[in-house]
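Incomplete set of chains, arranged as in the complex.
Naming follows writing order (A, B, C and D), and every chain is counted from residue 1.
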C-alpha cells in the first residue's frame, strides 16, 4: 500500500472523487438525457475544479483530449478499465488504457474495477496484478480498486459480508484504496472499514437520490471510518452540481451532519 | 484525441473516406459481380485521387501492392482488422495488420472495427487499446473507429440510443473519429454527434441506394454536425463514380443540399 | 505483395509446386500404402529436382533432415503449419515452424494454410498476420496461402463464389500467391483469378485422378489465367512421377493442351 | 530442490508456518467475526514474532503495507496466488504477485497453491513452472507448494492415495516443500512423506479444533516424518495464540507428545 497524499486522491486523508465514465458504462441515452450539456467533458472538468473534489476519474479518450487544459487544477484518477452494458455474460472489464500511457498523460493515480465473484474473477485479479505492480514499481502511483463483487454466484451484492469481503480483497491483493457500494447501514460500513485495516475505503455514489438521503449515507460512511465518496450522477445529474459539492465538502471534510448541511 | 489534419483523414475538418475492403468482408461475388473491373484495386486507387476524397481505406494486402504507386495522390487509412462473413458466432474482427507495418507502408491514419455488444467486446476493446496507444504514442497517427454495436444482446443496431452509444464509446476509449451507421433521422444523428463531444463523426455509406436517398442522408448528417462520410459500394458500385463524388463534394464540403446538387 | 522471382516459387511467372506433407495431414497408411518407398523423403527430394518443379513444400522435420543435401537443386517452400486428421472440431492448423527458423534453414518462401469460414478463422488470420509480416519485413520472403474455406458454415467448399472469396481473402490480407481448390470449370477459375487481381493463383492438385482428367484441369487453370499448380499425390502416387512431370511441364510452361501432351 | 535454510522457512529442518490469507480466501465475515482485531495484520505480524514461528505467509497487499516494519523479526513466505470463494467453476488460483516483486519486498520464500485434479490443472502447472523457475534461477528462493488435489474428478480430497499423490507431484514438478492436508492417520502421512522422498512435507492446519485434537495430529505428522505445520485459524482464532504456539513449539521442535504438552 502506497500512502495516499494530497496531490493524488485525498486531502487530509479524505477523498471526494468525481467520476464520469457513465457514457461508456451505461451509454449517453441512459445517463445524460436529462443533462445533455454534460456530455461535453469540459463541463465535468470545470465541475472538478471545485475545492471539494480531490480528483476526477475518467477514461482514456476523455483524459487525452481534455485533461491537458486542466492539469494544474484537477488531479487525474485514470480509470483504466471499463466496458459497455450491451453484451451478455459473466462480468468482466477490459483494460482500455495502460499504466504507462496514463502516467505519460499525467495521471496522479489509477483506478481499476474488479468483479470478485465473477467467473472471470481469476483473470481480473491477474489483470489487476499487472496494473498494480506497474503503477507501484515504476511510478509510485496509487491504485484505487472499484471492488464490486458481482456474478453468477452472487445474488445480493450489497450485503454486509459482501462489502466487507470487497474491501478485504482490495487490501490483500494490493489496492491503496477501495471504492465499494454502501452496505445499507453505518454498522455494516464499519465492518467493511475494519476489514480493510489501514487501507482507506470510499463509498460509491450510485444513482441519483434526494439530497437528504444522499448526504445521510455519506455522513454514515464518514462516521463508520470511511475516507469519503466517489460520486458521479449524484453530482452532475443535478441542476446545481456546485451546491451539492458545497454540501459534500461540509460532510466529508468538516464533520458536518446531513441535517446541519441542509439547514 | 489527436486533432485530425488535412494531410490525414479530413480537409477543413470534413471527411470523405473511400473504403474498399468488401472483397474481404463480403466476398467478390456478393459485391463486385456487377462491377467486376473494380476487383482490380488500381481502379479504386484511381477513383480515390478525386479531389473530394480525403483518404482511402483498404486492407494490408491491397495497400502493400498498390499504394506505393499512389502515395503522392492518396491519403492511406490503413484498415487494420477485418474478417470474412463465412463463419458463425459472436462478431469479432481480427487484427490483420500491425500499426508498425502500416506506418512503415506510409499510412496516414489507421482504422479499426469495434463491435460493442458482442460477447467478444472486451477482447476487442483490448485489441483497440493496443492499436490506439501504438498509433498515438509511436506515430502520432490518428485512429478511426468503425463503431458498430452488434451481437447477441443487440437486435436493432441503428436505433438512436445505440448509435449515440457507439460514438460515445469511441470518444471514451480513445478514437479520433467514429464511423457509425445512420440512425435514421437528423435528430438522432444530432444526439450521436453531441454524445461524441469534440470528436468528429462520419456516417457509414452502406449498400447502394438511389442518388437522392443517399445524398439526402449525407445532407442530414452534415446538418446534424457530422464530419462527413465513409463510403464504398455507394460510390464504386455506380456506373459513374466520378459523378457521385462530384455531388458528395458539394454536399460535404460546400454545404449544398441534395436537391441543389441533383438539379 | 512481394513479386515472386524465379529463385523462389515461380519460373517465368508460373509455378509447379510439389507438395509432400500428407504424412502429417492424412497419415502414412492413407496416402502411402501403395507407394511405401515414397515415405522416404529422399525420394520426394529427388523427384523435386525435375526441371518442371519450381519448388518443394514440406514440413519442418522433413526439411531439417533432408533439405541440406538438396539446397542447390531444390527451392524450399517451408510449409509452416499443419495438423493431423485425428481430432475433431472446427478446422484449425497450428504453426509448427517459425518464419525465423525456416529462413535459417534456407527456405525460399513460406506456405500457410488458412481455413476461412472456420469458427477459428479470426485466430488463423492473426497467425497468418504474424507470419506474413515477419516474412515480408525481415526476410523479403514471399508467402503462399493455402486458402481453403472450410468449417461449420460452409457446405460446398469448391463452389465458384467460395473459391473466388478464397483468392480475394489471400490478396486482401497479404499473401503473395494463393493455392486454391479447382472450382469445377474454367469460367469459375477465371472469376477466382480476376478476384485476386495481380496476385498469382495456383490450383491444388487434390487426390489422384486419371492423366487426362488431371491435365485437363491444369489446362483449364492456365487458360483461366492461373499461375500453375501445387501438386502432391497426383505426382508421387503414380508409378512414374517423371512422366507426369514431363506432361505438366508442357501444359504449364509450354502452353500445350492436355490432348497434345498425351498424344 | 533448493535445500531450505534457517533463514527462510525452516529451523533445524522443521517448520511452523503461520498463514493469514483467509481474508482473501474465505472473507472477513467467515473467519474473523470472532476475532475482529485480527483483521489488523499488525496483530498477525506480532504473533509471527513468536520464536516458534519460522515464517509468515501472507498475500501481497498485506506484505507491502506491514512487512517493512517486521522484516528483522519475521521471515516472509510470499503467498503469490489466491482467490475468493465467491465464484463458481473448476478450482483455479490466479497469480496476484510476481516473484520479482516478492523478492523486491524481501520475501524469503514464495508459496503457490496448485489444485491438481482441477480441469485447470494443466494451466496451474504452467503457472507454477514460471514461478518455480523464476524463484530458483533468479533468486535462489525456495518454493512451497500448497498441494491440494481438488476438482470435478476428485471426491474425497484427503484420502491416503490423494495426499501421497499431492506430495509426489510437488516433488516431481519442482517444489522445495509441500503443504498438504492431513490424510487422517499417521500411517497415511508416512506414505505421503515417503512419496516425497527428500522433500519436506508440512501439514495444513485447517479449521479450528480442540487443543488436544490439533496437537495430536501435529504429533502424528512429526512421527510420520513430516517437517511440521502450516497453520492459520488454529492459532489466530484462539483467545491465546501465544499459548498454542508454545505448545506447538514443543511438539514440533522438541519432540514432545500432545499429552506431555498439555499436561
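We adopt the following convention: a contact is a pair of C-beta atoms (placed from the backbone, for glycine too) under 8 Å apart; a residue touches a chain by one contact, two chains touch by 3 or more.
These figures come from a predicted structure and were not determined experimentally.
Visitor: For a quick check: 4 copies are placed, so what copy number does the complete complex reach in this file?
Guide: Whole-complex copy count for this file comes out at 5.
Convention: only the chains that are shown with their structure count from here on.
Visitor: Which chains, if any, touch chain C and chain D both?
Guide: Output, common partners of chain C and chain D: nil, no chain qualifies.
Visitor: Under the over-half criterion for shared residue numbers, do copies chain A and chain B use the same patch or different patches to meet?
Guide: Result for this pair: different.
Visitor: How big is the gap, in whole Å, between where the Cα atoms of chain A centre and where those of chain B centre?
Guide: Computed from C-alpha means, the inter-chain centre distance equals 35 Å.
Visitor: By the touch rule stated above, which residues of chain D touch at least two different other chains?
Guide: none
Visitor: Building nodes from the protein chains and edges from chain pairs that touch, which of line, ring, star, complete or other describes the result?
Guide: Graph shape here is a line: each chain touches the next, no loop.
Visitor: By the touch definition up top, name every chain pair that qualifies.
Guide: Applying the touch rule to all chain pairs gives A-B, A-D, B-C.
Visitor: So in the complex, which bits of chain D are touching chain A?
Guide: It is residues 21, 23-24, 27-30, 32, 36, 39-42, 59-62, 64-65, 82-84, 86-89, 92-98, 101, 104 of chain D that touch chain A.
Visitor: Quick one: in the complex, what on chain A touches chain D?
Guide: Residues 1, 116-119, 121-123, 125-126, 128-129, 132-133, 136-137, 149, 151-154, 160-162, 164-165, 168-175, 191, 194-195, 197-199.
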